[in-house]
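Report on one structure; see the data block that follows.
Left out: one protein chain. Kept in place: all the others.
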Amino acid sequence: MSEVFTKSMARNIYYGGSLFFILLFLALTFDTDGTLPKRDNRAALTEQVALGKKVWEENDCIGCHTLLGEGAYFAPELGNVYKRFGNSTAAIVGFIKGRPPEGIPGRRSMPQFNLSDEELEAVAAFLKYASEIDTANWPPNIQG
Amino acid sequence: MQYRSQAVAKPYFIAAIGLFVGQILFGLVMGLQYVWGDFLFPEIPFNVARMVHTNLLIVWLLFGFMGAAYYLVPEESERELHSPGLAILLFWVFLIAGALTILGYLLVPYAGLAKLTGNDLLPTMGREFLEQPTITKIGIVIVALGFLYNIGLTILGGRKTVVNLVLLTGLTGLALLFLFAFYNPDNLVKDKFYWWWVVHLWVEGVWELILGSILAFVLIKVTGVDREVIEKWLYVIIAMTLITGIIGTGHHYYWIGTPEYWQWWGSIFSAMEPIPFFMMTVFAFNMVNRRRREHPNKAAVLWALGTAVMAFLGAGVWGFLHTLAPVNYYTHGTQITAAHGHMAFYGAYVMIVLTMISYAMPILRGQEASDERSQVLEMWSFWLMTVSMVFITLFLTGAGILQVWLQRYSTDPIPFMAAQEKIAIFYWLREIAGVVFLIGLVLYVVSFFVKGGRPAMASAADTA
Amino acid sequence: MDMTAGLPAATEQRSLPGDFAIWIFIYAELLVFGVFFLAYAFARSHNVELFDAQQRFLDRNTGAINTLVLITSSFLVVRAVNAIRRDAAAVCARWLTAAIACGGIFVALKLGEFHAKFAAGVTLSTNTFYMFYLSLTFFHFMHVLMGMVILAVVAVKARRGAYSAASHTGVETGASYWHMVDLVWIVLFPLVYVMH
Partner (left out) sequence: MKADAATRRADVTALGVWLALCGLTVATWLVGQAGVGGAAVVAALMLSVLVKGQMVVDFYMGLKRVRGPWRWVVTGWLVAVLTLIGVAYWLGGH
């Protein structure tokens, strides 16, 4: 084979190609950052929602549930749970509050987290905020 | 072993295998909880078991990567490690911090752990795969910096081979991108957007550089093919990885509130992501076919080829299955994702670490290759683990297809929990396959303690 | 390699011009662009009215001029390769410089086009047509920049006498990449600017 195939050219393509696509990715990130205000429902980001996100995180809800499709696949999607529960934060609060501490025999059960009323309201507000993010019409239906 | 300091790799490999066993045990617990909902409830709820399962995976792979680096960097650089003492110190720091974190998950409610570790000061916990307390994350950064310092000085002060430089780039990228774990804005969309800079750009970016360089190193050693040939293919493969994988991040930006053009950018580039994996498969088989020596360590060759094939299937094919936006619209966040995740992680990263351990461990223990009986057992464990992982993937794929149909696609979609009950049979089958995987893993561990058969050295007449 | 091995007029079959590694890259790029073009075409088939209406707002004259500019620069690059094949390194460097200048004209015109669109408030999220228009042209635009960098490196090396008739793989490598950038635009221009 008289084909020329040099290591230095392979290396140049690796460095040049990587740099090229990093720059492209950064350009798209820049555009995304500018477009997000129209989609990410940031107007609804109150202190309560921020607290709700913290409650969400500090109880590792993502360890069982998905949120906008990401997380664990053990329990239902919660990105649209506010809508699924009839556009009601009270229903969300009631559900979390009502989990039996010892679980439901033989079934997958959500733990009883003993959240305060403030925390319960906050996490419900967070889920309401999440449900109003423009997710390009995902999930396909109300079941999540 | 050409350099004495390579020996620091040994504790890293042992710890990696130990944590691997733990990971699989918790995987079996979770698998059982899928069908026996209140198993260990409320002592070990599912989210805790999952956290332990996934965090142990990450930690033991990192142990594996670090061990691999400590083994191969001195040999490639043709000099001793800059500081073996630092390597051992960081080993204990990382192991103890890791063990404390896992114990924290298991013994304290997660919210209590958050309080205990001062998550209020810099909230980073409670996001998938990044559940570690902030203080653990800071520890990871410190260990990573110390490790990079040690490896970096060794590489820069010695022979700079392509394998070394690619490995160093990969490890540096790993450390740098981890810093995005500390960015946790209240804005959920931004949170998720940059969360993927850790998760995706790790596993479909810089980790593949680490994978490629380890595979190249082992292939150079076991095939005796000219380094020049292997190195230029390494460059081409990782170039393709980054060319497709960086914009490929877009396949995570379809439905999380990000602009809709990501559906096009993400689909187009991630559809190309199987190409580097395919090239890797062709490359590995080509090198083995063109081998200029018969290495006595048959098991290591098997692992190397297995990595190439399974990474292509798991990361390439199973990734492609649901990467196009119109498909992903229905499969996003279902068992299809779980199926892909299992085979991709096993095929690409578990197997490359086991490849390296398989190659290096006998040498670290004073033999070029293990005894024949030990190797036979190791190959049995290879097949048991690999085949059961294929079945785990197939069962989860079956579960996912049914789930998508019942819950997302049919004209009368049913609720999540109702769908889960209808696909329980797949979860049972998955659990059985998981038990077989554990048996394979036990055999793997046992293979380290088996002696006898023809001493492997005898067949290595042409080793130089 | 023998003296005539690189000659287009030679009758014998020869291997790929330039470094094989660049060809792996070129084929990968063609694949990406091909898929992108088809995505455009099939997305259009679902939104014919939108695409046809929006296409009217594009600056077709600049698009056509840019096509001529790129074709010309490709021609200049061919002259450069032919020059180095007769060992005229300085001539080769001059042709390459001219080609880079053409690239510069392309970039300037394209920037003007982008500026007009951005000033009119067009973004990637305006609609599907503009998503494709901006994605495709910007992606290609970056390739032009990349190609100019490559040609510049080759030109500098040529001026320094790094290439000769016997050994000029580097020139062919850069040239091959540049022609790919041209080839892609040849498809892009009628597809996005003209056809409806």
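Quick notes
Lettered A, B and C in written order, each chain numbered from 1.
We adopt the following convention: a residue touches a chain if its C-beta (ideal position, glycine included) is under 8 Å from a C-beta of that chain, and two chains touch if they have at least 3 such contacts.
Quick caveat: nothing in here was measured; it's all calculated off a predicted structure.
For the chain that is not shown, the touched chains among those present are C, taking the whole complex.
Here the missing chain is touched by one residue of C:Ala90, C:Val156 or C:Ile186, and it is C:Ile186.
Which of C:Arg85, C:Lys117, C:His143 or C:Lys157 touches the hidden chain is settled by the complete complex: it is C:Arg85. In the full complex, chain C touches the hidden chain at residues 3-4, 7-17, 23, 27, 30-31, 34, 37-38, 41-42, 44-46, 48, 52, 60-61, 64, 67-68, 71-72, 74-75, 77-79, 81-83, 85-86, 165, 172, 175-176, 179-180, 182-183, 186-187, 189-191, 193-196.
The working rule: only the chains that are shown with their structure count from here on.
Chain centres here are Cα means. That of chain A falls 41 Å from that of chain C. Our note on geometry: chain A versus chain B, Cα centroid distance of 23 Å, whole angstroms.
In chain C, the residues that reach two or more other chains under the touch definition are 21, 24-25, 124-125. The set of chain B residues that touch two or more partner chains comprises 232, 235-236, 239, 243, 259-261, 265. The touching residues of chain A, when paired with chain C in their complex, are 1-6, 9-10, 13, 16-17, 20, 23-24, 27, 31, 34-35, 38.
Those residues of chain C that touch chain A in the complex are listed here as 1, 5, 15-16, 18-22, 24-25, 123-125, 138-139, 142, 146, 150, 169, 173.
By the touch criterion given at the top, residues 232, 235-236, 239-240, 243, 259-261, 264-265, 267-269, 271-272, 275 of chain B touch chain C in their complex.
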